[in-house]
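Only one structure is covered here, and it is reproduced in the block below.
Every protein chain except one is present and positioned as in the full complex.
Which chain is which? They are A, B and C, in the order written, and residues in each are numbered from 1.
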Amino acid sequence: MASLNKKFPRLLPAPIRKGMRVDELIDTAFKAYNGARLAEACRLFTRKMIAGEGTVGMSLTGALTPAGLGKAAIVPLMKAGFVDWIISTGANLYHDLHYGLGMELFAGSPFLNDVDLRRDGVIRIYDVLFDYDVLLDTDAFVREVIQGPEFQRTMGTDEFHYLLGKYVHEREKRLGLKETSVLSAAYRYGVPIFTSSPGDSSIGMNIAAMSLRDSKLLVDVNRDVNQTAAIVYAAKSAGATSSVFILGGGSPKNFMLQTEPQIQEVMGIEERGHDYFLQCTDARPDTGGLSGATPGEAVSWGKIDPSNLPDCVVCYCDSTITLPLITAYALSQAKPRKLKRLYDKRDSQLEALRAQYYRHGKIEKIEHRTDLDATPKNKTKPPPTKRGRSGRSVVGTKRH
Amino acid sequence: MASLNKKFPRLLPAPIRKGMRVDELIDTAFKAYNGARLAEACRLFTRKMIAGEGTVGMSLTGALTPAGLGKAAIVPLMKAGFVDWIISTGANLYHDLHYGLGMELFAGSPFLNDVDLRRDGVIRIYDVLFDYDVLLDTDAFVREVIQGPEFQRTMGTDEFHYLLGKYVHEREKRLGLKETSVLSAAYRYGVPIFTSSPGDSSIGMNIAAMSLRDSKLLVDVNRDVNQTAAIVYAAKSAGATSSVFILGGGSPKNFMLQTEPQIQEVMGIEERGHDYFLQCTDARPDTGGLSGATPGEAVSWGKIDPSNLPDCVVCYCDSTITLPLITAYALSQAKPRKLKRLYDKRDSQLEALRAQYYRHGKIEKIEHRTDLDATPKNKTKPPPTKRGRSGRSVVGTKRH
Amino acid sequence: MASLNKKFPRLLPAPIRKGMRVDELIDTAFKAYNGARLAEACRLFTRKMIAGEGTVGMSLTGALTPAGLGKAAIVPLMKAGFVDWIISTGANLYHDLHYGLGMELFAGSPFLNDVDLRRDGVIRIYDVLFDYDVLLDTDAFVREVIQGPEFQRTMGTDEFHYLLGKYVHEREKRLGLKETSVLSAAYRYGVPIFTSSPGDSSIGMNIAAMSLRDSKLLVDVNRDVNQTAAIVYAAKSAGATSSVFILGGGSPKNFMLQTEPQIQEVMGIEERGHDYFLQCTDARPDTGGLSGATPGEAVSWGKIDPSNLPDCVVCYCDSTITLPLITAYALSQAKPRKLKRLYDKRDSQLEALRAQYYRHGKIEKIEHRTDLDATPKNKTKPPPTKRGRSGRSVVGTKRH
Partner (left out) sequence: MASLNKKFPRLLPAPIRKGMRVDELIDTAFKAYNGARLAEACRLFTRKMIAGEGTVGMSLTGALTPAGLGKAAIVPLMKAGFVDWIISTGANLYHDLHYGLGMELFAGSPFLNDVDLRRDGVIRIYDVLFDYDVLLDTDAFVREVIQGPEFQRTMGTDEFHYLLGKYVHEREKRLGLKETSVLSAAYRYGVPIFTSSPGDSSIGMNIAAMSLRDSKLLVDVNRDVNQTAAIVYAAKSAGATSSVFILGGGSPKNFMLQTEPQIQEVMGIEERGHDYFLQCTDARPDTGGLSGATPGEAVSWGKIDPSNLPDCVVCYCDSTITLPLITAYALSQAKPRKLKRLYDKRDSQLEALRAQYYRHGKIEKIEHRTDLDATPKNKTKPPPTKRGRSGRSVVGTKRH
């Protein structure tokens, strides 16, 4: 009992005052429940995830770009070097185009009559409204762009988004816009953006329709799986941390987390899981879905390094509240980092992973690694060259 | 279509920057979904609820005082004159005593072993921890205080909490503490605090046990029901607004909202419902409970003036996140108000209501008011003396 | 690993077939997540809570009686002797009156326009609709009844509801209705019904208004607190189990759980907490509120016997789904029990508790019991006469 004050900080906030800064308020008054989780998330992100050379992946689900969070938060985070790679739903990237192309979205209301809206040609995403022509014009832009010769082949979604982002960036410049679009910023800052469900969005729909004509564009899903694993492997094999910042859940969450099992098990390369885990979601664990699965459960799969569980935070709160707060906190308390420009390293990182895979991987059943967790993490990891050296195995973990 | 830009603001946030103030960030980047609701809540509270002479009632559920939000947010709001009366669960007031009595609570973790905690005498409220003695000492304080002669009678909970708050305030002074306790602040600032479930907390439990000895203290539930209605009636009959700021839901939410039907129907006095409605909750409407019932539904009951539905905001988010943000926003953008000291007016306000009730109320079935909503609200209400003057009735609304 | 099949049942459900009975389907196909929790709830209730002589308390929150669950489920459970005492919100009892008085409620829709409804005199509870006159007539009934001489005094809510239930039962008979009302059934079957927030409902509002006239009716909150503790103490001191079946959360949940700390700590009588805990709710623990607090957390407070944690089930699901399923399961798999008629024993049970309290309780600070959990529960408890006999204390636990 007496030991409580040795183990835990006293909970005695200062009174909230006029004119407080965001980071000051969070450090002062967010002391329990999801408020405390949000404060922990801010500190985890600022003091650990973006500290040093760590690689930070962000996954985007929920209609964040329609809500303006691309321009408000995600682009500033990319620009500051705080987000190194992204996995997004297609919808977030499709709606990001509206901003990059200078189209207008409106802050409306969720209580409008949808039959009337349909009649009037108004599209609704909860309380975000825009004109039907926003869709038609965006579609036309996508179809026009992907007819270009550089798109007439099979490619990963990171490459596709990079090429698309270039066109968005050009359009932005022509329109006198700056920093409005995630795709454009990703192109400029060399941040690879993947989509785990490439057919599932208006972008994918237009690509698919054009493929019924003479388009040769096809997404190379296999490359995406291996490329994302290569990014994580590059970070870890260099002795740096790999962090995940998950907004929402869904397929992008799993796609981001499965990089570790892909390395460890499917490829047979010794590894221990992501270092830092930060999720903002409203999905609770009890329904069994991966969206709400806890970092603890991810440990049982080897997705998360068990010695890092204390550095895992889940905040149950809408991303439209948490993301601006975390962004403001991080920008206020941390200096911008040098951009990693991971996009420029895509071929070399994939090659490095492939080489390790050839050294350790097998096609038949991989044996169960017997020395699992034999060496509790002591932050002075064995040098990468000593990893998984035994011919016989090497696996560590798993995934959905 | 073209009309979207006439009806709704464009959704084009500025990028989040280093060092932003809380109110600045909220006005800049909270544009959609619950983020937008939170921004609307901040503006509704700051620009309408506490504008002018409006009376603001706050209901507290969820373990807010253990989380430090009494000291951090509720006391500053009371001190600034932004909260005029309160309905709280007993638990929030019981745990508020710990702060006022200088006891220690700790910011712990929700992932501890409860069997171990029980063995070690540690009490847990999600991630808030404290020593078992905190409870025993608080209990002893309550039992000691309520043996005083001023407690040997039947009284409303506002009076009980006022008398209790006086002792807390004295203890605070002796300990050199300032502004730590809601009960103490309520005593100082004349803010009446009611409990809708007076037996349901450690305070009520100690009162009940003492009543098995020779204590004469008994809560006058009837007085509470009528007194809360009297506060609302005083505001409305003076031509001012009545607002509700609901944290969580539960019994305090209903108790706060039922004031209007109590006036209109049970007492037969013409009225139109609360003016402004602000709720932060995680209870969704679809399960049918009152905690998640929408302001729209409250309109069907006459609890909310239908012409004010646009001024009703529900933000689905943990109060440990929303309350500090709304508090910081309001303190930053509004000047302190003159304290209403409603506690000092409790007898006169109740008398005023009783007089109106005698004039209009009936015991038998009250007839259905036929001119319901005949005069759409035009903000120049009929003078109070003309209200419900007909002998035959006058009622308008209902409640759970 | 190989040991999984020794510790856990294999998860291999049979295919769902045409014509399956409710209990059969639940035992066959509810194998994981909230489905499994619901199956566990059914079995916990049927095989443990209502097995033998155990006393079962049920708490009601959410608008269950408007949804028809009084008639459909709660009355059948009372009649079968499966629910021995009840803590309800006032709203559930007020709306129960509509059924007992033969009034009409309708299965409507949640998507109606509330301003129109208000204009047309229609009241809405999510998708339940009824006429404004249902309220006016119910109010008139309450006001008429409580003018009777037997109501002109201070009394516990169990007594009040019993007296009210008698009138409802008479009205039912006159109307040729049977088994429609919880209040009426409680009167017939001797099931005490308490309200933890007696002023908070239309019943309380009418009582309060009448108290401004010449009514002498006042709720004795202290009696309710002690009486509920007496029911639990009677069960435990007789060597039987005490179970809680919590629908929703809120004040009734806490009021039901606080009986144990009231016995153990405030009264100083040695006890170990409720035996079985079953809750159906949509409130998650992470927001810190008591509604979503886990049985584990309740252990740290002594509300739940730690050796019984495996017998605690929380199912996150709307009560309108779980309650009919649990009811059908229990009625199908268990025989009716002899009615306990706890109402008839209210005075003797309270006296027994008071006597123990006089023997063990103190007014000053109760010392921390040093032998807490010294004797791990072995189901052969020490005889009640040996409990807490030492002058020096005896306490065990706590509450909000």
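As a working rule, contacts are C-beta pairs under 8 Å (C-beta built on N, C-alpha and C of every residue); 3 or more make two chains touch, one makes a residue touch a chain.
Please read these numbers as outputs of a predicted model, since none were measured by experiment.
Visitor: For the chain left out of this view, which of A:I123, A:L163, A:L339 or A:A352 touches it?
Guide: Of all options in A:I123, A:L163, A:L339 or A:A352, contact with the hidden chain holds for A:I123.
Visitor: If the hidden chain were put back, which of A:F8, A:F106, A:W301 or A:Y343 would touch it?
Guide: In the full complex, the listed residue that touches the missing chain is A:W301.
Visitor: One chain is left out of this view; which of A:N34, A:T89 or A:T180 touches it in the full complex?
Guide: A:T89
Visitor: Which listed residue (A:S237, A:N254, A:S332 or A:Q349) would be found touching the missing chain in the intact complex?
Guide: Per the contact definition at the top, the residue touching the missing chain is A:N254.
Visitor: Pick out the residues on subunit C that sit against the missing chain.
Guide: Residues 1-2, 4-5, 7-22, 25, 28-36, 38, 63, 66-69, 71-73, 75-76, 99, 104-109, 120-122, 125-133, 179, 316-318, 320-321, 324-325, 327-328, 331-332 of subunit C touch the chain that is not shown.
Visitor: Could you please point out the subunit A residues that touch the chain left off the display?
Guide: On the subunit A side, contact with the omitted chain comes from 61-63, 66-67, 89-91, 94-95, 110, 114-115, 117-119, 121-128, 132-133, 135-137, 139-140, 143-144, 147, 154, 196-202, 204-213, 218-226, 248, 250-251, 254-255, 258, 261-262, 265-267, 282-291, 293, 296-297, 299-302, 306, 309, 318-320, 354, 357, 361, 363-366, 368, 372-373, 395, 398-400.
Visitor: In terms of residues, what is the contact footprint of the unshown chain on subunit B?
Guide: 32-34, 37, 284, 286-288, 316
Convention: only the chains that are shown with their structure count from here on.
Visitor: Please state which pair of chains has more C-beta contact pairs than any other pair.
Guide: If you count contacting C-beta pairs, the leading pair is B-C.
Visitor: Report the chain whose CA-based centre is farthest from the CA-based centre of subunit B.
Guide: Looking at centroid distances, A is the chain farthest away.
Visitor: If you average the CA atoms of subunit A and of subunit B, how far apart do the two points sit, in angstrom?
Guide: Going by mean C-alpha positions, subunit A sits 40 Å from subunit B.
Visitor: Counting only Cα atoms for the centres, state how far subunit A is from subunit C in Å.
Guide: 46
Visitor: Can you compute the centre-to-centre distance for subunit B and subunit C, using the mean CA position of each chain? Integer Å is fine.
Guide: 26
Visitor: Two or more other chains touching the same residue: where does that happen in subunit B?
Guide: In subunit B, 63, 66-67, 121-122, 125-128, 132-133, 318, 320 touch at least two other chains.
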